[in-house]
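Every protein chain but one is kept in place in this view of the complex.
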């Protein structure tokens, strides 16, 4: 097949933006998620306000933020509060509609590991840890994962469960009384997954242009479940690519 | 004896001010307590900062505040915070050295009633209730009561225990784990009382000029305990009276 | 739960009350001593709401008036007094003599009621505080419990969350989305706003969103949780708004006398509430010169620099 006229990152950004259609609030990190949210606000979610765990609600960054604590997120924001208030009054209160998360490992139920590779006490690789991810995954109304599809990341068993997804599947999350709805989507660079089945198990729901089911299965560490109908995701529109390249990321930091 | 050259209120203010010697923080209401604190700051406690339950630390009122929520307490204060922070970070944290309290009824252990006269469900008189007094009496390092000496106020048994003092005396307060030290002084218009005995029972410690023990006992609803030595309190000095009359209360609102 | 859409929320107090305050609602008109939306309380009376549960740390004159008018069946509070003046006689008549009707009381200390708002605001099952132990308030209110600290340090009191149907708050300025700047006594406004199912914000000035975004640390209530914005100058009179007007203490003293006589209270309500169409009429009736006397001299805070980062 011919080379795509867009990068994998651009496709992830565009797919994520589509999924934010109509959303009012999103809890977001830097990099791709931040780009996706800004693209969504300029297209399908004009009322979307960005919430950062650093204490910012309604950011209007004049540049691409270098971190979730970037001062550009403060200047011109609607509201900047203590982290106690951000986590208590916004996240735990249930005001976060969508949270975008990622991790080093994800399992078939959307549970995430951002803590260690190997044993917790004697790790092979020490990862950053939870940050706000544990409480975000528990309290956000809906959670989207954004991760590159790699076999070492899509594992049969996590080395450490940092952030609860659908736990052991079915109603196991609800039985523990977790207030948020849990994982809804996994947005990768090759395909899109959802959890729309009674077992709340990750299933392939859409392939990106030119990607096959086998290519996807090859990167997933368990027998992949397929949705009843697998759609082909639309490629980025010219206008979406223009927004990303000319307005959101003119210096190509995230491509 | 000859008429005193000062009022009972002035005497109460002056005695209370003396007792604040060297204090750094005081939790205060309006009226006499407010006057006493301002007098103390201009005399024996230059570092004294006033804390109000309305959320004000370090007030510098340009007029006599009409209530603890007076806007004059805000303008020029060091810090104005939410009531959650005032009660949590200042009072409960243990930063309040002295709290000044009063009530409709007080018993021999310095317990206070500001809730009802008569039965709680069918009260003869419905009083304002606790406000912050319950947690103030529990958390302040030291508590001073400022009340006029009246038999209907100094009762053998409270109709309702709103704010814990030394409870049933002895170590009963410590046994419940209340962090603050509890009542130390009762400042009245006729005499001064403390609790400096193992039973933590209110005892007469000083008489104001011209007042006799019998006059005091006549206004107390239980057999009054006497300190080993009963002192005579000093009358207000000319300078103290000048400060009160010319600077703190020029319009004689509290005399 | 669904966040209210980002639309222009500017409405009249009449519309706001008609939309969000029904009979049998639990209503919290909050603000400690200042920022009290008397305008909202009076509009609720004009709309003849009944059987309300009124929630306020310090009921103040506004609830004394609403209870005298028979609008409430229950009061949740922590200090029932005319601040700096004395008693609230109408509430006392309801409690002591069931006039004009009986009034249930649910009583807390200040910190306890703040804690109930705080727990409700952050979806917590309880708020822990060092209070109540040793007090008869525990027996008077079974909702207040004492538990063992799970870390073994002893006993600690807890109160459950409180989530009013509607909170009504007055502030200096907000934009049309309800993003609200508040300065002065911050009281419990943030907590009660986040705790309530609906929020009505009344302000002295409606400003452009840019004014709010120019000082994000000053934003106490985000439009995200606000349902209605009402432009109501002097809407907190006779209480005060920091920097805009002083408390009208004469009115508080006058009420202390007047409220001891039920007939005088009825006459007052007829003249100042039922006899007027809205707050604008109330302000007109008192006259601008009356309010000019309540205006403090300016005392401006020094500006701060947030910096442009691009």
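For clarity, chains are labelled A, B and C in written order, and residue numbers in each chain start from 1.
In the analysis below, a residue touches a chain if its C-beta (ideal position, glycine included) is under 8 Å from a C-beta of that chain, and two chains touch if they have at least 3 such contacts.
Because the structure is a prediction, the values reported are computed rather than measured.
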Which displayed chains the hidden chain touches across the whole complex: A, B, C
Touch with the omitted chain, as defined above, among B:92, B:137, B:188 or B:205: B:92
Hidden partner chain, touching residue among C:17, C:45, C:105 or C:186: C:186
Which of A:176, A:238 or A:252 contacts the chain that the document leaves out: A:176
For chain B, residues in touch with the removed chain: 24-25, 47, 49, 56-58, 60-63, 70-72, 74-80, 85, 88-89, 92-95, 97, 141, 179
Chain A, residues in touch with the chain not shown (by the definition above): 30, 53-56, 65-71, 74-76, 80-84, 87-88, 91-92, 115, 120, 123-135, 138-139, 160-164, 167, 173, 176-179
Chain C residues touching the omitted chain (full complex): 123-126, 128-130, 145, 147, 149-151, 153-154, 156, 158, 160, 172, 181, 183-184, 186, 211, 214-215, 217-218, 242-244, 246, 296-309
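Just so it is clear, only the chains that are shown with their structure count from here on.
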Centroid-based (C-alpha) most distant chain relative to chain A: B
Closest chain to the centre of mass proxy, which here is the mean CA position: C
By count of C-beta pairs in contact, the leading pair of chains: B-C
Chain centre separation in whole Å, for chain B relative to chain A (CA means): 58
CA centroid of chain A to CA centroid of chain C, Å: 40
Overlap residues in chain B, where contacts from two or more other chains coincide: none
Of all residues in chain C, the ones touching two or more other chains: 190
